[in-house]
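Note that one protein chain is taken out, while the other chains of the complex remain in position.
A and B are the chain letters, set down in written order, and residue numbers restart from 1 in every chain.
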Amino acid sequence: MALDEYKPQSGGAELDGERKSFDYVGTRPERPDGLDKVTGRAKFGADAHAPGMLFGAVVRSPHAHARILRIDTSKAEALDGVKAIVTRADFATGLTGEFANVLENVMAGEKALYDGHAVAAVAATSALAARDAVKLIEVEYEVLPHVTDVDAAMAPDAPVINDSYADASVPEGFNANVVRYHESGHGDVEAGFAEADMVFEDTFKTEATHQGYIEPHACLGSLGNDGKGELWCCTQGHWYAQKYCAALLGLETSQLRVTASEIGGGFGGKTTVFIEPVALALSRKANRPVKLVMSRSEVLRATGPTSSASMDIKIGFKTDGTITAAEGTFRLQGGAFPGAPMEFSAMCAFACYDLKNVRQVGYDVVANRPKQAAYRAPGAPMAAFAVESVIDMACNKMGLDPIEVRLKNAARDGSKASYGPRFDQIGMVATLEAAKAHPHYAAPLEPGQGRGVASGFWFNHGGETSVSLALSEDGTAQVSVGTPDIGGSRASMALMAAEVLGIPYENIRVTIADTATLGYNDVSHGSRVTYASGLATIKAARAAVEKLCQRAAAKWGIPEDAVKWENGCAVPSGPNAGDFDPMPLADITATMGQTGGPISGHFEATPEGAGVSFGTHIVDAEVDPETGATKIVRYTVVQDAGKAVHPTYVEGQYQGGAAQGIGWALNEEYIYGEDGRLQNTVFLDYRIPVASDLPMIDAVIVEVPNPGHPFGVRGVGETGIVPPLAAIANAVSNAAGVRLKSLPMSPPKILEALEAGGDA
Amino acid sequence: MDYHTPASFDEAVSLATSASGITRFLAGGTDVLVQLRADIVTPDTLIDIKHIPGVRDITQNADGSWTIGVAAPGAEMSEHPQLGQDWPGVVEGMDLIGSTQVQGRATLVGNLCNASPAADSVPAMVAAGATVTVTGPDGTRTVAVEDIPTAPGRTSLAKGEMISAVNLPARGENAGDAYLRFIPRTEMDIAVVGCGVNLRLDGDTIVEARVSLGAVAPTVLLVQECADAIIGTTLDEAALDKLAEAASAACNPITDKRGTIKFRTHVAGVLAKRTAQIAYDRAKGASK
Partner (left out) sequence: MTRKTHVTATVNGDTVEYLCDPRETLLDVLRDRLNLTGAKEGCGTGDCGACSVTLDGRLVCSCLVLGVEAEGKQIETVEGLSDGDILHPLQQKFIEHAALQCGVCTPGVLVAAKSLLEKNPDPTETEVRYWLAGNLCRCTGYDKIIRAVMDTAADLREAS
């Protein structure tokens, strides 16, 4: 979620309380796009071609921080096949706010702000010619002092990235790299700590990690000098791409049509634009379509990793495990631009617990690194790592069971959340109870192994949503949604539409509409798709059903309210309505042209009852004390889905979140050299988990219905990455017998900790 | 970039001798293509040696020694019914390089000539006492594997010279070899430390040993002190400890994105013990 789009949920009364069972929702049919994706037919970002297409390539800064003195393109222009070269001068001027930041990130202006920052781009008749041209573009830099570490960037004498970033929230006396400040909570933490029998306090660090989607950013742009354009790209939000590309190029938004390709993973990293405006600028200059595809090293150097973090946590306990007060400080480094999600860290940190006294503080810190982008529950996993580690330390010290302590303090229906509002119906206790009852929790451990438990929270999100549903004469339905399908959401939409319409799942085709054929839609983020596009699909289907009932009423000559919809048929609503045979949907649509015209339903709104989500993970880890190598031997995810629309894909989200968490906890990290250059720019050294690293991941779905959705659905995509860092750190610490407080827990760090015999 | 497919080593050598600029030989391409794609090295002349007859052959000679073709990929070494019986450590070292896909292409000689101190097959070959046949404008010569790499990315091969075969000695009786490496994941990483051990027993006593270390110095090391620590012993605990000490003492590593000096130095000792134990068990056990 972009920061400006976050709204605390206002709850909702959408839940269809009458419903006792489902015909389609909760089943596990084959996904509609399965065939395309197992045959290689599905068209992803880089799979598009256009007549006369050119290939683009980008010149990137090798320096972490440097003034751009001169860009000489003459040699490149002379190369055979080169058709256009663009620099910052080819983009709009006078932008402000996030538009200005995104432009600065897309193409550097006066300064390169990180290793990999784009400074120019070229389009040529072949990909090889474009790459050769890049090597011929000469850029003269004045190298400036740089800083990449969050704590170092806050130091009084740290090089300043941009002295105009900081907003009014920042207290006096900080380095200009501290650009935003957040404070929230309730009660009196000092009084709470005074009441405590024991107070635990520590400092934690996490390194930045990349979303690591397997598909690099790719797009195909075509823009004429009449200001009309077409853009094909892999994105989580094509309306966002439309809005930002139009602004960065000085176009009217509606003149740019954006089509979302199939998307090869995003996890938040494809919620913004990088190369899309560049491809359009090249196209405008060359007057030909331009395809631009990032290499993996460009992805790692120049697209959004998550923030790195440095955190202080203090929690006071009674001897029975009751928390009397909790306090956290979260310093997040989000690259060379404001926007590190420190308020999400702060607001999520203690949200699992019902606390009398809680206070959280956040700092948004800039440094010479790529602009952070959202990564699955942005800000929450690192906060949970710190908080849940301290709870585990306390449990070990006080000899208490970690699930019991969490149960004792758990947020419940009606609890005042640590970030302000009161919770509606929530599943924190349900996930803890399910974890406690799971055989994993009682299973014996082998020597050298340790067990870790942790819980996590994510807000979930609604967001602007448009859906259109149209019925065909043959009684089938087509649903147009505007949220790219990243992990099977077409199947969920079709199931929910089938549930309302009462026609088979297979008779519904779900299409991801382009920006010219549907109203505005927010990005596929914030775990919002199954919730918000799902709610919109249900409401669009209900609008169509209302029209179907009207047609039946007219035919039967009875009042509209005397007809109801059951099992895909219009039926009289009761004995007094008359005696008519059920009228199937296909019978009504067959003649709809003569009975009043096409039947469709649509929905445009901003649903605000997303329904928060909780999860609890159990992990067993084994540590080799001689080498510091860690193996995850067993993993169980328990998470509240509200209502699992397609349980298999819900399990997939849980498993994927856990696997990403394992990578973050153990091996993934951004490694910068003394020169401020990223050292690990390929998958060989940016070590995401491979198949042989992981065990099967047991996924347990808990269903506490969300009052804000007709079927009780809660988003499930993000919460799954919140508990793993902490759960794994607790397991590793318990296996090794020493507390690990810095991620990733790489083998050298574990050996250091073992050698120190205490904390590391 | 000019691409050539010579039909003989002589033709390949003459192409390489007359070429100007950067020349690379192409077998599996798992390093050459990575460097090409990343614009690290774009050769002016690329000589694909896979069209030379016999380069994929894996042959056991009459005296029990082995000749491995310069384009035999790792997968074919792993699938060979006898090679892994004789030299399991060499086969495992090769097999640890990259993925199944990489195994379909990568070769011992490519791994050697890339001259990375972290090359997995090289410590295994060094421990085994392998040699390579070098063919050049002045004929052929035989060179010990440990004498090929001279520094990271550099070899002792002169302009126009190329490796035309890998030679493994006859295994002989009561002997075994092994190779282990440390990586943070279970697969797909470059060795942070590698160790090869090859030894021969008389009864329970080690009478010959070669111990090599990878990724702890600018080139793969053959460490005589490690061999001395275990020769004449039954690999008891004291011998293992001395071995570990000698291995750690031999290290001259760097701190980089893959590991620290301290970590590499420590783990070299741990791996030396573990590797020696496997080689010892093999020498005692079913595989000869």
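Of note:
Keep this in mind: contacts are C-beta pairs under 8 Å (C-beta built on N, C-alpha and C of every residue); 3 or more make two chains touch, one makes a residue touch a chain.
Because the structure is predicted, anything quoted here is derived from the model rather than measured.
Listed residues B:Val102, B:Val143, B:Ile231 or B:Ala249: the one in touch with the omitted chain is B:Val102.
When the whole complex is considered, the residue among A:Gly487, A:Gly642 or A:Gly715 that touches the unshown chain is A:Gly487.
Of the options A:Arg41, A:Lys75 or A:Arg422, the residue whose C-beta touches the omitted chain is A:Arg41.
Interface note: of A:Phe274, A:Phe614 or A:Tyr649, the residue touching the hidden chain in the full complex is A:Tyr649.
Annotation for chain A: contacts to the undisplayed chain at residues 28, 30-31, 33-44, 46-47, 49, 80-81, 126-129, 211-216, 262-267, 293, 295-296, 486-488, 648-649, 651-653, 655-656, 658-660, 682-684, 688-692, 694, 696-697, 699. One chain is missing from the display, and on chain B it is touched by residues 1-3, 26, 28-30, 33-34, 36-38, 42, 46, 48, 50, 73, 75, 98-102, 104-105, 186-188.
What we mean here is this: only the chains that are shown with their structure count from here on.
The distance from the centre of chain A to the centre of chain B, each centre being the mean of the chain's C-alpha atoms, comes to 44 Å. Residue ranges of chain A in contact with chain B, taken from their complex: 131, 135, 295, 297, 626-629, 666-667, 671, 679-680, 682-685, 687, 689-690, 692-693, 746-748, 751. In the complex of the two chains, the chain B residues touching chain A come out as 37-39, 182, 184-190, 192, 256-260, 262-263, 266-267, 270.
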